[in-house]
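Of the protein chains in this complex, one is absent; all others appear in place.
For chain A:
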Amino acid sequence: MLDLINDFSPGLFFMQALILIILIALMRKFAWRPILDALNTREEGIANALASAEQAKVEMAQLEASNQAAAQEARAQRDEMIKEAREIKEKMIADAAGQAQEKADKIIAQAQDAIAAEKKAALADIKSQVAVLSVDIAEKVTRKELSEKDAQHALIEQLLAEANI
């Protein structure tokens, strides 16, 4: 212990203290401060980058979800439109068919009317021709017997009217 105290050199102690103080001051200014600052900045940068990556991931997920929703909506809209179109088509077909039927019915009715009128006219014509013919025939038949010509004619007329073909 005494040796140790004897070995203690105040000069060396003084020099060591001097060197240490100067060294700490210089190292702080030229080395430790810039190094620690740079390390801190870098670590903060890394932390920020990680956080923003996480944020981006969340945003990405949100975007995807909204995309999906939009696609779903579009699909539904499309289905709706198709359905509507089909309905319109069917309605149009149905309408067209109805109108055609109506027109056809009208045409048929007109035709039938015309036919009936023609038939009537034809019958009347025939009637009159038959009457004339009959009279002619009868006249020819009974040319010589003209006594009861008028009475006979009236009878025929009457009979014809009753007959009313």
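A few comments on the model shown:
The rule is short, and it goes like this: a contact is a pair of C-beta atoms (placed from the backbone, for glycine too) under 8 Å apart; a residue touches a chain by one contact, two chains touch by 3 or more; residues count from 1.
Criterion: contacts and distances are computed from a predicted model.
Between the names "Sodium:proton antiporter", "Phosphate transport system permease protein", "ABC transporter ATP-binding protein" or "ATP synthase subunit a", the one given in UniProt for the chain missing from this structure view is "ATP synthase subunit a". Screening A:38, A:132 or A:159 for touch with the missing chain picks out A:38.
For chain A, the residues in touch with the chain missing from this view are 4, 7-17, 19-20, 22-24, 26-28, 30-39, 41-42, 45.
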